[in-house]
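Accompanying notes for the structure given below.
One protein chain is absent from this view; the other protein chains keep their places.
We just call them A and B in the order they show up, numbering each chain from 1.
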Amino acid sequence: MTDVQQFSCTVNGLQVSTAVDTRTSAADFLRQELGLTGTHVSCEQGVCGSCTILVDDAAVRSCLLLAMQLHGAVVETVESLGGLDELSTLQQTFSAEHGLQCGFCTPGILMTVEAAKRAGTSAVAVVDELLPGHLCRCTGYDNIRKAVQVYLSPEA
Amino acid sequence: MKPAAFRYRAVGSLEEALDVLSEHGEDVTIIAGGQSLMPLLNLRLARPEILLDINRIADLAFLEITADAVKMGAMTRAATVEHHAEVKQVLPVVPQAIAHIGHPQIRNRTTIGGNVAHADPSSELPGVLACLEGSVQLQSKTRGTRTVGWEDFFQSVFTTDKQPDELVTGVTFPITEPWRYSYQEVAARHGDYPVAGVTVGILEQAGVLEQVRISVVGVADRPVRLRTLEERSSGMAATAATAAVLGRFARNEVPASDDVHVSAEYRKAIVGTLVSRTVSSLLEEIGP
Partner (left out) sequence: MSLMQRPSLVGANVQRVNDPRLLTGEGRFVDDINLPGMVHASILRSYLPAGRIESFEAGSNAEAWVLGPDQIAAATREIPCVWIAPGQQQLSNPVASRALRYVGQPFAIAVAGSRAEAEDVAESVAVQIEPLESVGDARDALMPGAPLVYQEAASNLAVEFSIGDTSEELDAVFAAAPHVIERTFRIPRIVPSPMETRGLIASWNPGSSELTVWMSTQTPHHVRDHIALCLGLRADQVRVIAGDVGGGFGSKEHVYADEVMVCLAAMTLKRPVKWIEDRLEHFTATFHGRDAYHHARLAVDHDGTFLAIQSTITGNVGAHLSNVGTGPFRVSSIMLPGPYRFAKVGTRITAAFTNTTPTGAYRGFGMQEAAWVRERLVEEAARVLGKSPVELRDQNMFRSDELPVMTRTFQEYDSGDYRRALRLVADRIAAYRPPASEPRIRRGVGLATHVEFTGLGPSASQDFVGFRLGGYETTVVRMEPDGSVFVSSGVMGMGQGIETTLAQLVAENLGVPIERVRVQLGDTASAPYSAAGSIASRSITVGGGAAVMAASHLRDKLLRIAGHQLEISPADLELVAGEVRVKGETRPALDLEHLVTRSWLGLDLPDGESPDLEHKSVHDPKNIAYPYATHGAAVSVDLDTGQVTVDAYWVAHDSGVVVNPSIVDGQIMGGVAQGLGIALFEKMIYGPEGDPRSTTFMDYLLPLSSNLPRFTLDHFETPAPHIPGGMKGIGEGGTIVAPPTIANAIAAAVPEIADQLVETPLNASRLWTLMHEAGLHDD
């Protein structure tokens, strides 16, 4: 009794028009239908933040969005930030500061920081308000904070 | 954890939404922000026949400020209210409480209507509504609009007065100058559901607390007002000592029970601490 419906949106600059089982989450749609496996699923409860993407410039949990709810939206995932041949400054900063270990939580954090950069959010506010919305089991967070500070500080 | 199958309906107007609700009522679950519902769907604890998506109803995303109230459409996003300059000025307790809802990434999707309609007994906004003595607007196809006061609206855990054919269309937070309000909570970690959350309102005049309102979330199946304490406190001096006294009385009056995480005694103590801290901070705002 699967309910299949159409929707369309823009993902990483490309127009997408397709049909999905309506119970498909945005995360699963991006990963499985579009092959954008950089967005990771870890808790499906919205707690851990690994699945965070940008929808119309806002950082949101893709595990708590239905794919159908992306209709008409501008969606951006970690794949839009920079490529293997040309890491973005944000990505380079995270590597330089050793702000990742297993890397599973990392794409979600990068998207939150990217949204913050666009909104002009200060490094302090990112560290105090936004970073607690991301669970990391590997790093102990200190290097992530440093990477955020280096990336968002005015001199950078 | 993937949801059980449902029929998905996304509607673009309030009229369409009310049609669906009128026709299918009991079989419909409404999805707004989805931050509370999606986890339940993923766990298969919620298994709607029809999932009615109201996110495309632009008419429900309004925010009106008058002298008497801030009225928010059901689809107004929590993040919008949190950063709204005018609301921060005229009714700061609302953005203050909203800042405790999860994390900003959650608040980007959370809606005021959805949060209130979900009626989680630990949720911040129902507690604020109780203290401000606010109300909820509902609408159905056959019976039109109605306004329900907070006390009649919140009935029990995840249970409100909303009928199966109704949609919550707006939430009204009264402005009651010169009352001052503040919200505080204690949670295990930043962004968690609170152990308890307290909204305090005081009407102070010439160093005296003329009236006090205290609402608490996280202690019962819905927000509670500490009415006995409110009566007793009328006429007390607006001092730090009073803040401590109110804290102690609150601890004694508030209902609470044990749960898997904390004891009733701890919860009550937290309420007491929160009341005294919140009253203190309001008194500091007022100044000497």
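The definition used in the following text is that contacts are C-beta pairs under 8 Å (C-beta built on N, C-alpha and C of every residue); 3 or more make two chains touch, one makes a residue touch a chain.
Every value quoted in this text rests on a predicted model; they were computed, and no experiment measured them.
Among A:73, A:136 or A:152, the one in contact with the hidden chain is A:136.
Think of the hidden chain as still there; on chain A it touches residues 2, 21, 23-24, 31-32, 35-45, 47-48, 50, 77-79, 81-84, 87, 91, 94-96, 98, 100-107, 110, 127-128, 131-132, 134-145. Interface residues of chain B facing the missing partner chain: 1-5, 43-44, 186, 188-193, 195, 248, 260-263, 265-266, 269-270, 273.
Criterion: only the chains that are shown with their structure count from here on.
Mean C-alpha position of chain A lies 29 Å from that of chain B.
Looking at the complex, you find that chain A touches chain B at residues 1-3, 5, 21-23, 25, 28, 44-46, 49, 52, 58-61, 63-66, 68-69, 71, 112, 129-130, 132-133. By the touch criterion given at the top, residues 1-8, 10, 31, 34-35, 38-39, 41-42, 51, 53, 55-56, 79, 102-106, 108-109, 189-191 of chain B touch chain A in their complex.
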